[in-house]
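Showing chain A:
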Amino acid sequence: MSALLIAVPLLIAFLFVPLKNKIKYILPFVALFSLILILKLPIEQVNFLGGWKAPFGITLVLDNSSYYSLIVVNIIFFLLSLIPQIIEKDLSLIFLILMASINGLILTGDLFNSFVFLEITSVAAYILSSSKRNYYGAFKYLILGSIAGAFYLLGTLYSYIGTGSLNLADISKNINSEFLAVVPILIFIGLAVETKIFPLAGWVPDVYASGSALTPAILATGVTFSMMYLFGRIFITVFHGEFLNVVYIFGLITVVVAELSALKQDNLLRALSFSSIAQAGLFLSVISMNSYESLTAGYFHLLNDITAKFVLFIIAASIGKSFIKNKTTGIAFSIASFSLIGFPLFAGFRSKLLILKTAFLNQNYILPIILLFATIIEIAYVLRWNIKLWYPDNILPQEKEKTQKLSWNVNLILLIVALVIIVIGFYPDIYLKIAQNIASGLTNYRAYVTNVLGGM
Partner candidate 1 sequence: MMTIIRVAAVLLTGFFVGLTLEGVSRKIIARIQRRYGPPWYQNFIDVFKALSKNGITHGWIFDFGILMALGGVIATLAFVPLGDLVAFPGLDNLFIIVYLFAVGALGMAMGMVGSGNPNSSIGVARALTQMLGYEIPYMISVSAVMYYYKTASVSELMLSQQDSWTLLKMPLGGIVAFISLLGMLGKKPFDTPIAPAEIASGPMVELSAKYMGLLMLMHTFSIFVEIGLFVDIFLGISNYWTFLIKFTVIWILATLISSVLPRFRIEQVVKFYWKVPLGLAFLQALFVLLGWVF
Partner candidate 2 sequence: MVYYISFILIGIGIYGFLTQKNLFKHLISLTIIDTAINIFIISLGYISGEEAPIYSKYTPIANFVDPLPQALVLTAIVIGVGILALGVSLLIKVYEKYGTLDVEEIVAKEGK
């Protein structure tokens, strides 16, 4: 059943190639379909494609973590499909392909398969990022992404040599120190580009700040989330937390470096993309503490971050120089930015508390310091942008005329998401439950192995 999640979007994408212009209106139905499908699926189900048992066949694993990740990602796709204004007409196909590949990426239980889905995702992302005539940025992304892909492939191969298997569960069972010396490095480099780790995230600002609303709204939320899921799946479940100390350091460096870079930006989208990099770095260093609590905190934070970024990026890309004509949009933007910097009452505050708590629990005092320092810088530029947009100085009347009102459906969806941020600020249980489930699925590798390979 879970294979349908991959097959249906792909199939529709290919079926509708002749009807490129109409496909826009089918997107919500596809997204809704996969969402309902996921909700109907039973957890702890392993789908052996073609009937080949693991470790020989290709498996699609639907455990706690992949189940909830799928829900998150598909909700994002659903929400985005409801805003057809921001989807350029040629990109609807890509949207479907991206959906299929991301579903696959999350579901797959096979390392080489994940490589394939990773590449498809990347290709879709390259095409998405070339929107708004941002070809050079997309090309840079392509170069980085392909090199990273090559390394990921190398890592896959090395793990095949080391363990004799490509099945994640099987690798997890058979890991040995010799193999662990090389493979994590290769996989890490392969994933570092997509998880936006310094210094391999050079593509991010160029791509996110192309001016298109869809590109960052999907890359910084859905794609990032799935990449982070994959990262957790490979490094936590498969490698049992090996190599995470290096990730931790890289994550922290990423946080500081990205926040510093963001400070200087005079383009809101660029500033936000650096913030996105920083949050990714923070997430990676949090999950690097490799405990159930830290993973919960990390994914909880990631959820808050992508919720906020969803609102921020769409508004930043579609709004003009001020909120004068779009007050409701402005309110959503402010709520999201307050959540981003973790003011109380908003969702971001909960994740900040959770991260601090976890870090202290692990006797880790560096991470809180870096987190708080980074937040101070983030406050500086995020609030500066808020003030700039709310209290614009010397707006010319004709510019005021030119700024268009966003249409009702955009505003509605943004407001709903902003409302979610506030609700999560008071009752974080919904997000917390998702994060806890993902965390328990990732940390409990024994259950994962038995689940996939059968009771061995």
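We adopt the following convention: a residue touches a chain if its C-beta (ideal position, glycine included) is under 8 Å from a C-beta of that chain, and two chains touch if they have at least 3 such contacts; residues count from 1.
How were these candidates chosen? In short, all candidates are chains of the complex that A comes from, given by their letters.
The shown structure was predicted, so the numbers you read here are calculated from the model rather than taken from an experiment.
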{"item": "Given options 1 or 2, the chain of this complex that touches chain A", "value": "2"}
{"item": "Interfacial residue positions of chain A with respect to candidate 2 in the complex", "value": "112, 116, 119, 123, 126-127, 130, 133, 135-136, 138-139, 142-143, 146-147, 149-150, 153-154, 156-157, 160-161, 166"}
